[in-house]
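Just one protein chain is left out here, and the rest sit where they should.
So that you can tell them apart, the chains are marked A, B and C in the order they are listed, and the count of residues begins at 1 in each.
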Amino acid sequence: MTEPSSEPAAPEQDPLAVETELPSSLMTVNLGPSHPAMHGTVRLVVTLDGETIVEAVPEIGFLHRGFSKSSEQSTWHQVLPYTDRLNYVSPVLNNVGYIMGVEKLASVKPTERAEYLRVLAGEISRICDHLTCVGAIGLELGAFTVFLYAIEARELLWDRISELCGARVTVSWTRIGGVATDLPPGWEEKLRDCLPRVLELTDEIDALLTRNRIFVDRTRNIGVISAEEAVDWGFTGPCLRACGVNYDVRKAHPYSVYDRMDFEVPLGSRGDTYDRYILRLQEIRQSHRIVLQCLEQLPPGPIIIDDWRYALPPKKDVFTSIEGVMAHFKLIMEGMLIPKGEVYVYTEGANGELGFHIVSNGKGKPYAIQVRGPGLPILSALPRLIKGHAIADLIPIFDSINMIGGEVEQ
Amino acid sequence: MSAPAKMVKVAIDGVEVEADARDNLIEAARRIGTAIPYFCYHPRLSIAGQCRMCLVETSDAPGRLVPGCQVRVKEGLKVVTNSPAVKENQRGCMEFHLINHPVDCAICDQSGECKLQDYYMEYDHQPTRIRTYKLLKPKREVFGPLVVYDAERCIMCTRCVRFMDEVAREPQLAVVERGSHSLIATFPGQPLASKYSGNTVDICPVGALLNRDFRFQSRVWFVDQGPSICTGCSNGCNVYAESRGDRIYRLLPRRNEEVNQVWMCDDGRLAYHASDEKRALWARIGKGEASQSVGPRIALERAVQLLKPLSGRGATGSLGVSISAQCTNEEAAAAFLLGGQLGVARYFLGGNPPGDQDDFLIRGDKNPNTRGVQLAAQAFGVKLEEAAGLDEVKALIGFRTEGLPVEKLQRLELFVALAQNEDAATAESEVTLPLQSVYEQECSLVNWYGRLQRTWQAVPAQRGDSAPGWKWAAGILEGLGAPSGLKSAGDAFDAFAQRSVHLAGLTFAEIPDDGYTLEGELPSEWPARAPRPQPGSPSIRSPRPDLRLEEETSGGAR
Amino acid sequence: MAQAFIELLREKLPDAVVSSHAEKGGDDVVTVKRERLVEAMAFLRNDPATDFKLLRQIAGVDLLTYQTESTGGASLAGREGPAYEPRKKSPVEPRFQVAYNLYSITKKKSLRVRVELRSEDLRVPTVTSLWRTADWWERYIFDMFGVQFEGHPNLQRLLMYPEFVGHPLRKDYPVRKRQPLVPELDFPDLVRGPGPGPGGAGVPMSQTHVGRQNVDPTTYD
Partner (left out) sequence: MSRLPILRPEGNVPESARLGGEENNVPVMLSRLEDSIGFFERNLSNALGWARKNSIFQYPFVTACCGMEYMSAMAGRYDIARFGAEFPRFTPRQADLLMIVGTINIKQSPVLKRVYDQMCEPKWVMAFGVCASSGGFYDNYATLQGADRVIPVDVYVPGCPPRPEQVLDGLKILQDKIQAQRHRAATVERSPEIAQRDQQRKSFLGKLLGK
């Protein structure tokens, strides 16, 4: 990963600080759940010694909307919209993660084209997610331009996503054994047209922030966590790799067609806010590479398996034959009868390892389903990350771990 | 059933099963949870072997498939239910069954509980290979008052024909025509008028026979099933009430070998209408034009205010309590408690007028709990009178208003009604407190031969101000300054059971799900075909078991 | 697969392992005794041969209705019932399972450690001393299932509010049983169904789009 040339020194004692010990008492400040300086809906009870954070107690649950309980009331496919809204910045990745679990239970292998399409859309989503995170860091450190650039790049990709999946954000696009829709005509060219623009915008963000003195000072050596500690806290994804631990599910356990993709896993060294930021920029570029490779390798063929126990029959059969209407009817009203079993399936979400713990009792609805949102362990370490820093540093740290309420609070 | 079962060992898919020698292969496989699919087989009907869906391989006939419904188990038999040949037969059977099946799922009431759908998904799940037109047959043939027939959907399993022959013993259905043109029909001029015709709809595995009462009312997956007891007559058939919101959509028989097996009568199927229509919904005071809904609290206060001055006068016979035989045990117990507090000396038994009776499930007494109310009266030591005695009282509390003579009510100075339905009697009441139906509350009932059965809250939704009768009575008692301590149906039942010799030592929670028969109540005469509790069965409970135990231990040698 | 690690665990703590099996799709599951959980987990985490340094998730499963639940299909077949035995099934015991999904970054292996709990005794020793991340996951399981983690430094609800009564992910908690914190306006609504009034809580899914119960029919024209 690139190192900025202006290497800031480690924080040292200010020699001019003559009187560091002022008689003072600790102050407790309540940040959130709706606070001007916070995004998301976390409540932080911060104990301050002057400007320095002595202790912070996060309280979450302000976006808990019963993902597990609602999913248990829904058929296997009806769970998909709920997964969209876990990490709502990169819904396709959630869709893929969940549906892989169901396919694992049902021993179904999706078609090859569907696998490529999943990787393709998933990586686009990852780019969107990282762009949003980077934009938000910029925004909340005062760089509104960065935010506008990031959102513009995201808009370009969301246009492609909505052409492909039918929705900008909540796509519910995967299906058991495949995906819902194929590439629309001319989509590839459109994507090839807009990708350079996205990269260009990413480069501009890079140019605006990476060597920006203010930005570097605000992020370098802020919120440092060591590799061992990060693992202990359950970090995964960019936050873990920023500490130098090489764990990326796409490389460690290549699922889908990631084993055919040529990409690198960027690694940080310090585990601070700056590394987490720069790692995301790097990952945008790597994801861009994967997207291009997917486009090149995309094989022809069906986008969904032809097994009426799991995949909906074509509409023509539904309208004209009793077999089709029965299959359609049972799949919609009762759901796919997924064999009994219990799986933990894990994929690389945008913020880290996205896990689904799914239990099936052989019926049309999941018996139990719980999600490992990558953000939850990371957020639980927030007190550890911000301890000892100034309260103003809370914001970049909080942004850099990219807490997404949907996946953390389910 | 009475003779001890002879057990044999068979191997089904390599798993050893100990099965009753009278079992066929389907039942033997069911013991270990292996499903052999079938359409035409029914455990309570004769074997037809029509559908060919249950063909399996056995060691007795290598290389051939034998029908699992027809072949009995025998010692050492090896059965294979998942070989390629069996699977291929099942797939082929499904394909044949679906050749002429119309594309009806979207408008068919059966869809959602249709065996064709279930089995298609499990055993076939292939596209159609038929490229020709489907055979057209009569649709919407009205067979009788409750049943409508669609010949296109029929797979000719003949369950309905066999049921009418063997169980209902009114052979009103037959198979006519041949081959793919065959269909079920009634005889000319003879509709399917049996009182048990609704059961053919239940046992029909597909959507060919449909209940006209339920037809197009609701999709089956939108209704919630709750266990309950039919209130149509004193037989107390076990039912499932299927409801959505506060409305019941249909009643279906629930299995109870000693009451109704798995059947019920058509009148019972329609019995829920009484709890759906013309309900007394809101607690109100005043009668006629002056009546107004005031909510439960004020209505209760009013009732207390009216009854308090009378509490001393009960003994003189001017205040009476009327208890309908539609009341649950708990309501009856609460009524007697209330009467006792008010010093009431005269109690009247009301209820629906008697009706038809047969030798199977239909009883002439059209009230679900006559025996229960009588037992409660016995327990509380009071005498129940006929409604004729109403002339002599000046004030009356009515626990359910069925069968109360209106002209006598009009004479009364005060009438307080606890009523489920609006009728002529509630029009005369000064205070009307709405009651929940049996389907909406936890309660217990005693049927005509003394079987104590409990219900659950099968329809959970709250309807108006309605509440169980014991709750209203407890409210009045509290207002009178004599708190009864009735907090739940269980409390009310216990108040009854403690006083009754038949129920002594029993609590509400201990009533088994399929009920007890109180032995002392068993009548000597019995209808010819009606299911009967087996002597010595654990579901028979004798009065005062502790006493009986003593007798047996001391005089066991005799 | 991670069978080798289970064997290691068996060798090291032979009396801690209750059973082990491989799920479909390659998940290895080992069920350990509750009393020996911390010991077994410490071995799995700290021994260089196993090295499960990452605790991914703690999941809970409530098996209350695992066998008896019906989704509506084949209900007809159920009604007929087998000829010889009553249909009612006894509740499942042990009712609760707590599953620890572990991962070894160095060995690239996953393992699920499971503890089974009977409904009358929902206590599990905490593993917060081994993994810091267990803190919130255990709070989550406590919140959702009511499992008591003994020795947890701060066992409070994670997602629900302290006023909440019950544990929502238990199968016997009604899906729509809401416990409002602010008095809600309960107005008749054709689309959304009833508010939190009587009968509004715990109404089945089928009712949500009907919405006419508890509403005086005369309020509509």
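Points to keep in mind about this one:
Keep in mind that, in the parts below, a residue touches a chain if its C-beta (ideal position, glycine included) is under 8 Å from a C-beta of that chain, and two chains touch if they have at least 3 such contacts.
No experiment lies behind these values; they were computed from the predicted model shown.
Displayed chains that the missing chain touches over the full complex: A, C (touch as defined at the top).
Touch with the chain that is not drawn comes from one residue among A:147, A:215 or A:308, which is A:147. Seen across the whole complex, the unshown chain contacts subunit A at 33-37, 39-41, 61-66, 69-70, 73, 81-82, 84-85, 88-89, 132, 135, 147-148, 151-152, 154-155, 158, 168-170, 405-406. Contact between subunit C and the absent chain runs through residues 159-161, 168, 173-182, 184-193, 195, 205, 208, 219-221.
Assume only the chains that are shown with their structure count from here on.
Using the contact threshold fixed earlier, the set of chains in contact with both subunit B and subunit C is A. Among all pairs of chains, A-C has the largest number of C-beta pairs in contact.
Centre-to-centre separation between subunit A and subunit B, using Cα means, comes to 54 Å.
The geometric centre of subunit A is 25 Å away from that of subunit C, both derived from CA atoms.
Within subunit A, residues 330, 333-334 each touch two or more of the remaining chains.
Residues of subunit C in contact with two or more other chains: 72-73.
Remark: subunit A residues 307-309, 313, 317, 319-327, 329-330, 333-334, 337 touch subunit B in the complex.
Across the complex, subunit A meets subunit C through its residues 60-61, 64, 66, 68-70, 73, 104-105, 107, 229, 231-234, 236, 245, 247, 252-253, 330, 333-335, 339, 341-346, 353, 355, 357, 359, 361, 363-365, 367-368, 370, 372, 376-377, 380-381, 384, 409-410. Those residues of subunit B that touch subunit A in the shared complex are 98, 101-106, 111-112, 116-118, 120-122, 124-128, 130, 221.
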